[in-house]
Structures are given as structure tokens and as C-alpha cells.
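These notes concern the structure reproduced below.
A protein chain is absent from this complex, but the other protein chains hold their places.
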Amino acid sequence: MAVEMLYFAWVREQIGRGHESVSPPEGLATVADLIDWLAGRSAGHAAAFADRARLRAAIDQRFGPLDAPIEGAREIAIFPPVTGG
Amino acid sequence: MAVEMLYFAWVREQIGRGHESVSPPEGLATVADLIDWLAGRSAGHAAAFADRARLRAAIDQRFGPLDAPIEGAREIAIFPPVTGG
Amino acid sequence: MMAVRVQAEPIDTAAALAGLEAPGAGAVASFTGLVRGDDGVSVLELEHYPGATEAALEALAVEARARWSLIAVEIIHRVGPMVPGDRVVFVGTAAAHRGAALDACAFLIDRLKTDAPFWKRELRGSDARWVEARASDDAAADRWRAE
Partner (left out) sequence: MMAVRVQAEPIDTAAALAGLEAPGAGAVASFTGLVRGDDGVSVLELEHYPGATEAALEALAVEARARWSLIAVEIIHRVGPMVPGDRVVFVGTAAAHRGAALDACAFLIDRLKTDAPFWKRELRGSDARWVEARASDDAAADRWRAE
């Protein structure tokens, strides 16, 4: 099933795009699994996802840990820790 | 020596004036002594000074306790606890 | 910038807030106290001790500046008769970072309540009553002394 990926800040810059529609294979359970799979798409993806400790995620706009399940998700965002305010 | 007395809020209202120049007798050491003496000046003074726990003082514009010494003071203010802000 | 004002005129919070945005400031905090309109008060009168009031507010501003390295501090207190919705007091602080600005602002309004010679008189119709000092205000001011 297609998932809309969103990337922000330096994750977006390293991947070279702010969003993309992807169709992950069956069997990916968590955001971390999805990141593993996405890292193979390009050198930019690999660079952006090299350090998991610096990544945060939101599933259908709800913030969650990288081991959160992705089943049924339509929009998943990957980004660095936030720095607003 | 003459001392300028200032009264505020309900102390002022009960005494019926905001300030007066007084010449206390020798031997008054503290604000509390001065209040005892002032209480004899009128029924209004007596009423204003009836409850010492509700009185505060400033000597030459410096806030102090009722047992603060008054020697050399030129301006002494007597008033209720403050309620600004 | 350090400004202390006691005035009968309405308080212009917009100008006061803008005045705190000094170069180097990354954080501005403000507190505005208003005459409450929900407890039957028709007029609030503020009496003060001219001279001693300004000195007390300046002493608080100096203490706050020293304690939190403030870039700017402003205290404006209105006196005389006011009606519900009117601004009674404005306290504003500016610092490099938010913790200092927020803490100094809370310090100033807490201590102003116990350290500055103002007295409030409430009018409800024809009934006039001097506001009693509150123990909770003493406690709020004391927490800045204990630290």
C-alpha cells in the first residue's frame, strides 16, 4: 500500500525532496523498519537516515517513537528533533 | 523636633487628614512609642491606631518595623499593609 | 533600559512591550494586571505614597536586573480611579533567554504586591471598602527571598 512520506529540515535537504509516495513491501512493522528500507533508495536517503538517534517521526501527524507500528498509516513524516519557539 | 507624619488609606481616612506636622516629646524611641503618643491626639487617631498588627511604617521613606528607632527622622508614614499590583 | 512609572493615565501596553525589544534580547516576558469586572466592583481606586513608591519600584527593578542579567525592565503602575477592564499594572522584562525573562517577570509582580506602597479601595455601588492584604501574596513574595 502506498504511503506518503514527508521529510523536514536536514532530512529533507539530504534526501533532496520534501515528500514522496512509496510502496513499502509487506512485513515492515515499525517506523524503524521503514527507515531501514528507505535508506536503500538513494545515497541521500542513506545519509539522512544514518544516525537513528537524531531522527523523530510522526504517523498520520501523531508523534511517536521509531518503534511505533505503521500498519494502516497513510502519511509518515521523518525529521530531526524540533527546534521551534 | 518637628516630624512630618504621613497617613495613607484607611489610616488617613480615620484620622481625617493625609499629613500633619507634630512635635513629639523627648524620650520617644520607636515608631510604636510615637503611635502611642499620637493616639492621644484625637478620637480619629485612637481609632486608626487601635490595632497595631494592622499598621506598617516607613521612616524617611524606608520601610521598617514598628520597633524601629525614630531618632533624627524627618518624615514618618503610617499605613495599612500594602495592596498594589 | 530600565523604566519605572507611576501614572494616572491609562497604561499603553503595546508601547511598553515594544520598548522592551532591545538589541540582544531573545526573550520578552510581560504581566498585565487588570481591574476584574466579575465581582461587582464598579470603581477601583489606587492610592500611593509619592516618592517612596517610585523608589520601591526602582529598587525592585535593580534587584531583578542584578539577579537575572536583564537587558531591559519596565514597571508601570496606574494610580487614581479605574473601572473594570482597566490596566492597573504592567511589568515587562527582556533577556537573552526565556528562563530569565519569565522568572524575573514573576519575581517583579510578586514582590511589587508586598513591597510597593499602593493601597486599593473598591467601590461597589455606594459601598467603599479598602482591600485587605492577602497572606497568599506574602507567600508568593517570600518564595523569591528563600531561594
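First chain written, first letter: the chains are A, B and C, and each begins at residue 1.
Throughout what follows, a residue touches a chain if its C-beta (ideal position, glycine included) is under 8 Å from a C-beta of that chain, and two chains touch if they have at least 3 such contacts.
Quick caveat: nothing in here was measured; it's all calculated off a predicted structure.
Enquirer: Specify the shown partners of the omitted chain in the complete complex.
Expert: A, C
Enquirer: With the missing chain put back, one of C:Val6, C:Ala27 or C:Leu46 would touch it. Which one?
Expert: Of all options in C:Val6, C:Ala27 or C:Leu46, contact with the hidden chain holds for C:Ala27.
Enquirer: If the hidden chain were put back, which residues of chain C would touch it?
Expert: Residues of chain C in contact with the hidden chain: 13-14, 17-18, 21, 23-38, 84-85, 87, 96, 98-99, 101-102, 105-106, 109, 140.
Enquirer: Touching the hidden chain in the full complex, which residues of chain A are there? Just list them.
Expert: These residues of chain A touch the chain that is not shown: 6, 8-10, 12, 58, 61, 63, 77, 79-85.
Note that in this section only the chains that are shown with their structure count from here on.
Enquirer: Which integer distance in Å separates the CA centroid of chain A from that of chain B?
Expert: Once rounded, the distance between the two centres reads 73 Å.
Enquirer: What's the distance between the Cα centroids of chain B and chain C, rounded to whole Å?
Expert: Centre-to-centre distance between chain B and chain C: 26 Å.
Enquirer: Where the centres are mean C-alpha positions, what is the separation of chain A from chain C, in Å?
Expert: Each chain reduced to its C-alpha mean, chain A and chain C end up 49 Å apart.
Enquirer: On chain C, where are the residues touching two or more other chains?
Expert: Counting only residues that touch two or more other chains, chain C contributes none.
Enquirer: Taking each residue of chain A in turn, which ones touch at least two of the other chains?
Expert: Nothing qualifies.
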